[in-house]
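Quick one: this structure, given as structure tokens, is what I'll be asking you about.
One chain of protein is taken out of this complex; the other chains stay put.
Up next is chain A:
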Amino acid sequence: MTALLQHPGYDEEKLQRVAEQLPCREVQAGLLLSLMGEVDVKVCVASTGIKLTVFHHSLPLQLHHAAVSCVECVSVALLFERVLLSFFGCDAASLLPRSPSLSDFVRIYRQQRSQSPAKQTRYIVMEKAELLRDSDANLLPALLRLQELVGDNVTVILLSEIAWDKFRPNTGCFEPLLLHFPDYSKGELQQILSQDRHPSYSAEFYSSYIHILLGVFYSACRDLRELRHLAALNFSKFCEPVEEGKVKETDTHKLWRNIEPHLKKAMQTVYLREFSPVLWTEYQRLSAHTHVELPFYSKFLLIAAYLASYNPARTDKRFFLKHHGKIRKTNFLKKNEKTSNHLLGPKPFPLDRLLAIFYSVVDSRVAPTASIFSQISSLVTLQLLTQVSHDDQLDAPKYKCAVSLDFICAVSRTVNFDIVKYLYDFL
């Protein structure tokens, strides 16, 4: 294992430690190290690497590095400041003028570099580098040729989960070295997950648990973080029979039979993260509770919004007018409307139409009070409706209904309104 990680430039012991921290990434780590060690190599992009923290671990080997998360740097100023701070200390960072430009950064960098020349390569590691494409147009190209600009032994490492092609700048670009981190295979996952074994159980026991776990979840989920979460969540259930003394640790078959239904149930909630072990049983109770209670008129407003979103405006007359004459579906069926409106998703509708439908579906006479209108905006904040057009109230605001058919059916059932009868798709 460590054989791959041998490298002349580095301390054996440190290498050993890194290797332990990075199971199943020996090849990539070795390549990276060789690239870093060889010359002052430039940029390397790790795309679709699942475990990007690799770099966090591999970098303690080096002395000079600045780890920056592009999410955190809301402005370039923050980015520059971080870099200068970790390379030259806070004095350098305070030299930056307010709202600094790239050239300010380069100037100060050069100035500082001459004062404290690098004995080693300096590394700038940027996480979530794809976010750089949204910042200033010159930033990414400049970072790619930073070495030329500042004339220092510096390397920029960009970490990203999306392919380099997708955020490659058009001009002035200096092609980086790409280093691809492939997905973990099942075997690798098994190996990694088995590492964090429970201290009071044997390694084999835990490893067999992980085997079972992967057998159930691997088809649905390959995210290491999620799998680790699931492993932690279900382990206590797994060792229950062992603790009670019913089953021996080695009796995998019995253990499997014990845990399997439990894991199957957990499968339903994978990725949800919505419970901790204590709430395991309570979760069922709560999921029954997930319906939303709304005031009476809000329910009708939502129903009206749903109808307005999924029925073509032409058909309103047929649904909401008492004497609409004889209009059959075949008569007013247009060619492009043959596909279900529900497949196409909600369509925007103006406020007027919403209110017109509202007044015709609600039984009693409702005064157009301020609270009716404020209910519409609270529905928007609750994200049951979404406002499509801009905020100007004078400009006939448009909305979309953002709830599912199941949801609206449940809501209309509580007010004894048969919504299916009013939906064009189900005519």
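We take it that a residue touches a chain if its C-beta (ideal position, glycine included) is under 8 Å from a C-beta of that chain, and two chains touch if they have at least 3 such contacts; residues count from 1.
Basically, contacts and distances are computed from a predicted model.
Visitor: So which of "Origin recognition complex subunit 3", "Small ribosomal subunit protein uS7m", "Serine/threonine-protein phosphatase 2A 55 kDa regulatory subunit B" or "AP-3 complex subunit delta-1" is the UniProt name of the chain that got left out?
Guide: Looking only at the record, the undisplayed chain corresponds to "Origin recognition complex subunit 3".
Visitor: With the missing chain put back, one of A:136, A:352 or A:418 would touch it. Which one?
Guide: In the full complex, the listed residue that touches the missing chain is A:352.
Visitor: Tell me which residue among A:203, A:344, A:396 or A:420 touches the hidden chain in the full complex.
Guide: A:396
Visitor: Looking at A:268, A:383 or A:416, which residue reaches the missing chain?
Guide: Looking across A:268, A:383 or A:416, the contact with the absent chain belongs to A:383.
Visitor: Considering the complete complex, identify which of A:189, A:294 or A:307 is in touch with the unshown chain.
Guide: Final answer for the missing-chain contact: A:294.
Visitor: Given the full complex, what residues of chain A touch the hidden partner chain?
Guide: On the side of chain A, residues 69, 71-72, 74-75, 77-78, 81, 93, 96-99, 128, 196, 198-200, 223, 225-226, 228-229, 231-232, 235-236, 271-279, 282-283, 286, 289-298, 352, 356, 367-372, 375, 378, 381-384, 393-396 touch the unshown chain.
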